[in-house]
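Left out: one protein chain. Kept in place: all the others.
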Amino acid sequence: MITKSALPTLDDASSLCDVVRSQGPLVQNITNYVAMTLSANVLLAAGASPAMVHAEEEVADFVRIASALVVNIGTLSPSWVASMGKAVHAAVEDGKPWVLDPVGCGATPYRTETARSLALLKPTVIRGNASEIIALAGASGAAPKGVDSAVSSHAAVGPARVLSRQIGAVIAITGETDFVVDANVTAAVEGGDPLMTTSTGVGCALSALTGAYVASCNDPFVATVSAMAVYAVAGRIAARGAGGPGDVPIRLCNALNLIDAEALRANAEIHPHNPA
Amino acid sequence: MITKSALPTLDDASSLCDVVRSQGPLVQNITNYVAMTLSANVLLAAGASPAMVHAEEEVADFVRIASALVVNIGTLSPSWVASMGKAVHAAVEDGKPWVLDPVGCGATPYRTETARSLALLKPTVIRGNASEIIALAGASGAAPKGVDSAVSSHAAVGPARVLSRQIGAVIAITGETDFVVDANVTAAVEGGDPLMTTSTGVGCALSALTGAYVASCNDPFVATVSAMAVYAVAGRIAARGAGGPGDVPIRLCNALNLIDAEALRANAEIHPHNPA
Partner (left out) sequence: MITKSALPTLDDASSLCDVVRSQGPLVQNITNYVAMTLSANVLLAAGASPAMVHAEEEVADFVRIASALVVNIGTLSPSWVASMGKAVHAAVEDGKPWVLDPVGCGATPYRTETARSLALLKPTVIRGNASEIIALAGASGAAPKGVDSAVSSHAAVGPARVLSRQIGAVIAITGETDFVVDANVTAAVEGGDPLMTTSTGVGCALSALTGAYVASCNDPFVATVSAMAVYAVAGRIAARGAGGPGDVPIRLCNALNLIDAEALRANAEIHPHNPA
């Protein structure tokens, strides 16, 4: 039986949101070309300090001054994969939290293998859509549509639980409902808006934001649930009155900048989820 | 004599717009760093599913799950050129349509040679500005201004006709008037707004959109004319009430999301063009 008390509340999320703003953690990103700008802007809007640093020659040096590392395989190539490994090893050695975003895992063998190799290097958090998490867990039956999920987030909770027990990471599955899974507890975060799926890099930027939250909180489960809740609310506020998909990134950053406890309580819900 | 009946109407364009929305084709892009985000956002706003995948290790695997491929040489480097070749070969082998955007063809020998090599690999559609198409056709007298055209789109219709006959591709020349040329027919598409030229990547994103349209229609000429018309109308609607160039990408995506037959009829014209 999962008790509600194991989960952070929306007020916990709000407090952590303020900690990020006051600490301004330096978050190093090795992320894809499409989502780099939005990821940096989301981090800035949330009060963190982003840096995009990927050269093998400097990734490890940079990890040493960063508070967290985010690795996103959206636009892969061999030299970047080498840098990812080097950066992750430095993070683990240095005790820095790191977040893996396995973009498109399951779409090609190269992508799946790269994601799986990285998943074995002790990520603090993995955030993906349902197809990606299912493919990463080695479960079958959910081939993605390119980098988009083919199934709903519910379908990945079971595989995420298994994966979390194997590798010891907190796993966030985003979708209509977001689920945050660790070995023993699953939180469901309700909020967000379908309009968020109509603009590119919105999921990737959430992985970046999760980096800022794990940098500012010793409990990765609490940090991840909080990041999902804050982002869902920002997305919901952004969608309200938006003129269309073009407005999403702009209004998302504007909303993130203003999130407070009241906005969280009015727009999101965190509750325990018992997988069937 | 070109008969009007050979051209798609604005209602045909509107129907195809709906087909793209209902099919949501997966469009693989190997495109430049500057235009990646807007290209993805334009595809999402039009109802398609974008993926930016360029590593030699996976391009061919990805082509197999994609419905169309878009190759844009905006920010070239040797490893990307190798990937472009590999992806194109997979597309041709697999019978998948592919679109070439020869950005800056004519500006440097490296760019011109790369564009010409790719043009020989049976692109379904080539979309560029007048200088690029003229340089690609090997005609003279229109050296580009970097990646911008030095001449009006009219000037490229003759060279495009010659090129189309040589390589069998539909050729779209965008500018104040857009022209779509194949071996026997030329359509002129009127619409758009000069404000579209004041924001980066707008042309590149149209090449991406063309990928979605050729993925959803067996006739590449009809698909290309339709993509030009839909985009011109979105651009015109976007420009109306815009505060300046900064608003262009946002409002363009918002408008694309809402295009319908009425908007097309009110804002564009498709007519036959007889080159002098």
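Just a few scattered comments:
Order of writing sets the chain letters: A and B. Residues in each chain are counted from 1.
Here is the rule we use: a residue touches a chain if its C-beta (ideal position, glycine included) is under 8 Å from a C-beta of that chain, and two chains touch if they have at least 3 such contacts.
Bear in mind that the values here come from a model prediction, so they are computed numbers and not experimental data.
Among the residues B:11, B:94 or B:148, only B:148 touches the chain that is left out of the figure.
Only one residue in the set B:38, B:155 or B:238 touches the chain that does not appear here, and it is B:38.
Interface note: of B:50, B:128 or B:201, the residue touching the hidden chain in the full complex is B:201. Among B:8, B:24, B:47 or B:74, only B:74 touches the chain left out of the display. Panel shows chain A; residues 24, 26, 28, 33, 36-37, 40-41, 44-45, 49-55, 57-58, 61-62, 65-66, 79, 249-255, 257-258 of it touch the chain omitted from the view.
Residues of chain B that touch the chain left out of view are 32-35, 37-38, 74-78, 104, 107-111, 145-148, 198-201, 243-247, 250.
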